[in-house]
Each structure stands twice: as structure tokens, then as C-alpha cells.
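In this view, the complex is presented without one of its protein chains, the others remaining in place.
Let's turn to chain A:
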Amino acid sequence: MIFRRNSSSSNKKSTSDSVTENLSAETIENLFSNMADFNKINLNTPGGNEYTLHFLKSLINVDQLNLTVILPLLHGNKGSVPLSIGSIEVTEIDTLHKAMENLLTGSILIEDIVQEKYWSIVIPKDLSRSIDTSQQESILYGPNDSFVEQIDQNITLIRRRLPIAQLKCKDFTIGSMSKTKLYLIYIDGLVDSEILITMEEKIRNIDYDVFLNTSDITSFLDDNKNSLFPQYQLSDRPDVIVSALSSGKISLILDGTPFVIAAPITFFELFQSPEDYVHRWLVGSFLRTIRFIAFLITLLLVPAYVAITTYNYEMLSLQSLIIVLTYRSDVPFNPVIEAFLMTLTLEILKEGSLRMPSKIAPSLGVVGGIVIGQAAIDSGIAGPVLVVCIAISGLASFLVPNYLMTNSSKLIQFIFIGLAGLWGSFGIILGLLFLGIHLNSLTSLDRSYIAPLAPFYSKDWKDIIIRSPIQYMKTRPEYLHTQNKNRTSRRKENIK
């Protein structure tokens, strides 16, 4: 079994046969042979004690080792290691498996030769980068800090914003090889216990060797693995995660990645941005409405062009039809191929600009957008009306704050283009029907993905399309079934 709570790690099976051997200096040296960063220091103290320190130099803080371990041991005259090193926590080690695990996670192993005991002290090397501005979810007004790769630093960022004892943090280790730390964070007395149990069960069922990214876990946690829609929110902004926690959601922080998971989510929450709450509520609501419209434009504008130019000519007024057909008359392809080609070109440009060095990417945008677009029209590969439609839908796709959703919507657009080419307007409606059925059955952590529409929660509509003034949002989202529904401190049951 790969998953385990850290507290019970001693009961777990070892990962290799060698660790079943007895704990001794020789076995440790055998295990860590051919590892250039493995070090051993022998200490003979004036008090007559003899110690051997084992550690991986690449994983521990050498300065701290000198100051807080070696110096006290040399000057200590109290007999045992814990008494000599008073300032840091010292744990006794009795199995080889435990010793190996500690050494590989930034601890030093002290062998007390006289007393024949082994002790472990955690002094990991600090590898964290400085807290930077979020690159993925940047906003104009609002906090600028973002999560980093160090799990403990991320916890600090959350705890600073939520200095309450109810903020709980359960730790897990996942990945049989990567031994990645995973924290499950929630506010006790607020979160629905059902959500918590479901998530813990899902984490326990994770069975894989290496976890390097947050998306690696989400694929294990998804209720529907074949869905195009993200079922968890990923964010590198502490304010977004704190807001989710205070709403009654749970959060997962994985060591080594700055992206934190918030769950459960709904389809409508994917259109929300932290900036909505910075603006005046009317402006925030307006921006949110534009995002929903932009999502529909992304899905439907190009397929509508295909449907109209393929089957449903009658839907356009004569004046508009003449414009479309005049420009299309020189194009040798049928509208479906034309739309596929141009949409694909846009996707290639987008992918290209993502992978290129940041200084070249804007140039690629200019080359792609203006030069290729104009050249495509001049050479008769595509009509100008389609190029305009594709440009608008391409821009519209970026209005959705969730990047995973942006990419999903592009794939759905391709499907809709195909359906529009097959059956015109009927094909598009059919696509929407299937999308509706899919969203209707989708869940995130067993909660309806289309809440508060179905099930209908009237109070939650204050923060879906319209972003009401914060004073009016006195209750937490009903679909989360939180233990404490009210956000205002006047209510008796509120968290103190």
C-alpha cells in the first residue's frame, strides 16, 4: 500500500528487501553505497561518548548541522543525545526502514556507539524560492503573493490569513517512489464531514509511484475521468484558497508544486475571478456576465458560421448573406474544412506562443494573427468573415479565468464544428443537448456540478452570474452543506 498517514508509518511494509535487515552502521553504508552525497562523521566527545553522524549532504542544512547538532554534541556532557541537543526535536530510530526514510527526507542519523542507539534529527535544506507574483492568475488590485514549491511555506501563507485553531491540516504521503507529502486542509466545524470522508477515501485509494504535479492527483480524485471539464479548482493564489476554505471547501497541498487544489467546485465557479470582488459589484457582475457570453461565443460562433454557410442560409438576412457568400465564393474548401483549418492554425499559434521564450512569443502573435490571417484571406484559403469569427472566438476563450476550462472549450468547439458541418443548426443544438446531459450528471466530490441550478439553491445565486455586494452574501454556498451556514458574527453558531 502506497498511501499512509505519517503517524503510522512504522507499521508499513518496506519498499525493498534490504530494509528488512537489522539497523546497523554497516547496513546503512551498504544501502547508501555509490551515493556521492552520502556523508559520515565520527565524533569523539571529551565526555567519552562516541557518535557517528550519517546524512545526505544534498538534503540537509549543513550550517544548522554544525551549530545545532555537532557543537552541542561536542560540548555536551549529559550522557544521551536528546539531553545534549536540547533545542531541536530528537527521535529515536529502531528500524532500518525508518532510518532510511528519515535520511532520504532531510534528516541526519546519529549513531550512539556507546549506548548502541540511533537518533534522528530533521534539518532539511531550505530550497524554497522567494514568494513571487502569480503568473497564471494575475490581478490588478489585490494581494500579489502566490504559493511556492515548499509545502510548509504554503501552509504559512494560508495560516497567516486564517489564524484560527479550527484550520486543520492532515498529512499524507503518496507515491511509492516519490514519497510526496500531501496536506488536506479544512476548517473544522465548518466543512461537511461527508466531503471530508469522501476525499480521505479517495486519497487512500491513490496507488501510483510518482507524483510531481497537482494534476497527477486530480486524475485520481476525479468523479468522472473521461469528462472534459475540470472537477477541481487549481490555484496558486493564497487568497483564492483561503476564500474556498472559508466557504466550507477543502484544499489539498502537494509538496513540490505551487498549485493548490480546492474542492468541490461547480461549473459556474470556473467563471469567477478574485478581481470580481475588487470591483464595484455592478462592474464585477458585468465582467462575469461577459465571461459567460464569451464562453458561449467560444463554443458557438465558428460552428454557427459553418451551419449557416452549409445548411441554414435562410437564417441570414439577404444583405448579410450576400456579404458572406461573396467572400466565400473564392474559397476552394467547404466551410467545415475551412473552419477546421483556421481553428487548428490558431491552436498551433497558441501552443507555439506558450512553448516559446517569453521574449519571442509576442512576435509570434503578430506574425500569426496579422500576417498568416491576411495571407490566408489573400490566397483564398479562408474567407474574411471566418477569420473574424475565429479571431473573436479565440479572444473570447481567454476570458474564462480557468485555463483548464479554456482548453476544454476549444476541444468542444471542434466537436461542435463537426456537428454543424453534419447537421447545421440541429447539429449545434444536439451538441448543446449532449453537453447539458453531461454537465447534468457530472459531480465534483459527489456534489452536483451544476449547482445551484440543479439542485436549485436560491441563496447561492447571489454570487453566480450577479456578484452581489459582500454585505448581502451572509450565507455560505448551500450546495456545500456546511455545518455553519452563516458568515456574519452576529449569528450564534458562527466560528469564534
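Observations, loosely collected:
By our rule, a contact is a pair of C-beta atoms (placed from the backbone, for glycine too) under 8 Å apart; a residue touches a chain by one contact, two chains touch by 3 or more; residues count from 1.
Note that contacts and distances are computed from a predicted model.
Selecting from "Sugar ABC transporter permease", "Spore germination protein", "FAD binding domain-containing protein" or "Winged helix-turn-helix transcriptional regulator", the unshown chain of this assembly corresponds to "Spore germination protein" (UniProt protein name). Across A:Leu316, A:Leu341 or A:Leu364, the single residue that touches the chain missing here is A:Leu316.
Contact with the undisplayed chain is limited, among A:Gln150, A:Asn407, A:Ser425 or A:Asn484, to A:Ser425. Listed for chain A, the residues touching the missing chain in the whole complex are 223-224, 312, 314-317, 320, 423-426, 429-430, 432-434, 436-437, 439-441, 443, 446, 448, 450, 453-456.
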